[in-house]
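One protein chain is absent from this view; the other protein chains keep their places.
Naming follows writing order (A and B), and every chain is counted from residue 1.
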Amino acid sequence: MSVLTAILVFGGLALLFGLILGFAAVRFKVESDPIVDQIDAILPQTQCGQCGYPGCRPYAQAIANGDAINKCPPGGDATIKELADLIGVEAKPLDSAHGAEDVKKVAVIREDECIGCTKCIQACPVDAILGAAKHMHTVIAHECTGCDLCVEPCPVDCIDMVPVPTKPETWQWDLQQIPVKMVATADQES
Amino acid sequence: MSFTIATSPHTHQRRTTQQVMRWVYLCMVPGVAALTYFFGWGVWLQMLLALITAIFTEAACMWLRGRSARFAWRDHTAIVTALLLAVSIPAYAPWWIIVIGTSFSIVVVKHVYGGVGQNLFNPAMAGYVLLLISFPVQMTSWPVPQSLGQYTINFADSVSLVGSGYTQSGYNMEQLRTGIDGATMATPLDSMKTDLSRSLTPTEALAKPIFNDIAGVGWMWVNIAFLLGGLALIYLKIISWHIPGGLLLGLAVPSILISLFAPGQAIGLSVHLLSGATMLGAFFIATDPVTAATSNRGRLYFGLLIGFLTFVIRTWGGYPDGVAFAVLLANMCVPVIDKYTQPIAYGHGGRS
Partner (left out) sequence: MTADPKTIAAGHIWTFPGGIHPPERKELSNTYPLRELPLATHYSVPIKQHSGEPGDIIVRVGQTVLAGQPLTQVGVGFGLPVHAPTSGTVTAIGPGRIAHPSGLPDIVITITADGKDTFAPPLPIQDVATASRADLLEQLRQAGIAGLGGAGFPTAQKLALQRPLDYLIINGVECEPYISADDRLMREHATTILRGTDLLLDITQCPQALIAIEDNKPEAIAAMQAALTDYPRMQLRVVPTKYPSGGEKQLIQLLTGRQVPSRGLPIDIGLVMHNVGTAYAVARAIDHGEPLLQRVVTVTGEHVAKPGNYWVRLGTPVEHVLQVTRYTAEINQRVIMGGPMMGFTLPDLTVPVVKITNCILVPSTAELAPPQQEMPCIRCGACADVCPAQLLPQQLQWLAKAKDYDGLNQQNLFDCIECGACAYVCPSEIPLVHYYRKAKAEVRNIAREKAKAEVARERFEARNERLEREKAERLERHRKAAEARKQAQAEAVKAGADNPQDAVQAAIARAKARKAAQLKEQQANSETDGESS
């Protein structure tokens, strides 16, 4: 008899909590971005393919399916840390097989050497190169992600990756890097 | 020659941590003088031992952490820790007491947590509590004020006592603590606690010779001396009034309340304020910037909490004095206090 009571009580409780949980799941449902979108939002969107996937979104998909988070050199350690926080895994150092973190660069076409082959235009993942067949091409600098993908296809090697120059507006207060000019003191002059 | 690139501001109020700490220990002079006057030279020996220990352990820690010892010495915080611990413990405690306590304060409480500025707990008080729990006999063997003792202790006796536990004429600490009436003398708070637990009224308890002054022979003047030093610290803007004010208020208000509603059962206001470690704790210990709350409002609450906890421990706790425990407990609450007393930043809806 007592066994039956116990079973009934626990069964009843289980049913009750099940209902409460079910209700809570419906009532307090949190609408969140699908995980791939969240991962994609963290990735630097250079679309460089250094991770081995054709762009950032495919890599985001791969991470969501369990791929390593340390394959993105343009994002570097900051991105790895954010990804680790998001999906709750240990942050790892950047996988050097995919390249090293580098300063931000932008592609520049040496325009007088360009033969107008359009190969770079086809390679650019963000359509940041402007030009037509047999006409000079040029890079829209502020749309360039510095992914490097246009350098390889160029048959005349006229594309350079140059570091993005620091401007007063984007300066990061690195006081030690200010070039200080030597001047003569009053004592030395006299 | 080249120009120097520097970051603004280019002018600084020249009050370094070292200067702040120097003022703290200079303002301890009246208190130490009073301790010397009433209890003899022991406190100087303790301070000396504490200083030597602090300097060496600090150097050892810095060496183990792979840093320059001079860098740590320069801020003088270890000196303050050592001196505070030295004046907190009984003047003739054996030498190893202060050595163990100071080492613990510096090594475990300070450097294990990451060195100056990183420690959660007040180093001097954590060291004191370690000693009090580990060596209760030595740590409660306060000498009798010299005016009440049978024996006078000269400097040579002091050295001998701290070094070997006996005076030159062979008396040990227990014998020295015997008063003129032949009974072992306790500190005022200790005596009070014992008497109250024996259901004596405070008036009866206050009849003992140790209470010949208002709040205990010697102890009252020691507290007044520390109070003077503390007021000097406030005057010099080394500390703000919030922590000592809060502490004294937190101690005084409940003690007034209890003597109003339950007279004859608890320690009186004057004994609370002018006995034990009240003034030393209020002005010198609780005001340790590292382990105290940061905003002024937070400091006030921090002080009130210490004062109230001290009152609770003295009234209902197992120990005669509770400043050290109260400080450590309040240290634990600092993050919470800081979180809830954060001022509203300009432009975020606060009122001017």
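The rule is simple: a contact is a pair of C-beta atoms (placed from the backbone, for glycine too) under 8 Å apart; a residue touches a chain by one contact, two chains touch by 3 or more.
Predicted model, so just to flag it, every value in this text is computed and none were measured.
Within the whole complex, the absent chain has one touching residue among B:S8, B:T152 or B:S169, and that is B:S8. Residue-level contact of subunit B with the missing chain is found at 1-17, 19-20, 74-75, 77, 115-118, 240, 289-292, 294-296, 299, 342-348, 350, 352.
The chain not displayed touches subunit A at residues 40, 43-47, 55-57, 125-128, 142-143, 145, 166-168, 170-173, 175, 178-181, 183, 185-186.
One rule holds in what follows: only the chains that are shown with their structure count from here on.
One inter-chain figure worth recording: subunit A and subunit B are separated by 55 Å, centre to centre, where each centre is the mean of the chain's CA atoms.
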